[in-house]
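Below: one structure, written as structure tokens.
Only a single protein chain was left out; the remaining protein chains are all shown in position.
Moving on to chain A:
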């Protein structure tokens, strides 16, 4: 734990791996592994361990659920950011390459047209400039539109934490909440737990996972990873 704070990730990972060999269902080892892999840019590992920790946490009813939920979302967000950065770099490189090739073609055409005269050379130059602009415009259009993507549907948002839902559970009234949030609410009022919306009595055992909504949220997040920390 101290080494996690000291950022000695490698030795943290070694410790936790050893720990997992001894007790494969240690939520804490999975959670710490996720925290150690994230700064090392092992995004997929970090996410896998966080998801495993979340699953174990739900099974055991451990009170770390809010923190682990946050960790899963953080992993998803960083993984998405990394993919985006790479994709962006690749497309802009491709664009530069294509433009460079076209510029070479243009220079060659200008060199070959030795008998075209000044006016002819200007025509060739203008023609190539127009072509290059067209290609740039096409790349521009292919770029994702930031503002278009920045809308998170209300159905994916938990009304308690206002966060994106990862593991929604449904109450008897038909409304879904993030598991970590609604558990926190019901535990605080454990002597008289009630539905936040209708105020009807509501036990933790009344909650059911909302699998369809969970899948819809996961699919939205796969295409819109930025929403993870919305």
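Following the convention adopted for this analysis, contacts are C-beta pairs under 8 Å (C-beta built on N, C-alpha and C of every residue); 3 or more make two chains touch, one makes a residue touch a chain; residues count from 1.
Keep this in mind: contacts and distances are computed from a predicted model.
Q: Looking at UniProt, which of "V-type proton ATPase subunit a", "Ubiquitin-conjugating enzyme/RWD-like protein", "Peptidase C13 family-domain-containing protein" or "Fibronectin type III and SPRY domain-containing protein 2 isoform X1" names the chain that isn't shown?
A: Protein name of the absent chain (UniProt record): "Ubiquitin-conjugating enzyme/RWD-like protein".
Q: I'm checking contacts with the chain that's been left out. Which of A:136, A:185 or A:214 qualifies?
A: A:185
Q: So one chain is hidden, and I want to know which residue out of A:125, A:159 or A:206 touches that hidden chain in the complete assembly.
A: Missing-chain contact among the listed residues: A:159.
Q: Over the whole complex, note the residues of chain A touching the chain we left out.
A: Against the left-out chain, chain A lists 66-67, 70, 159-163, 181, 184-185, 188-189, 192, 194, 196-197, 199, 230.
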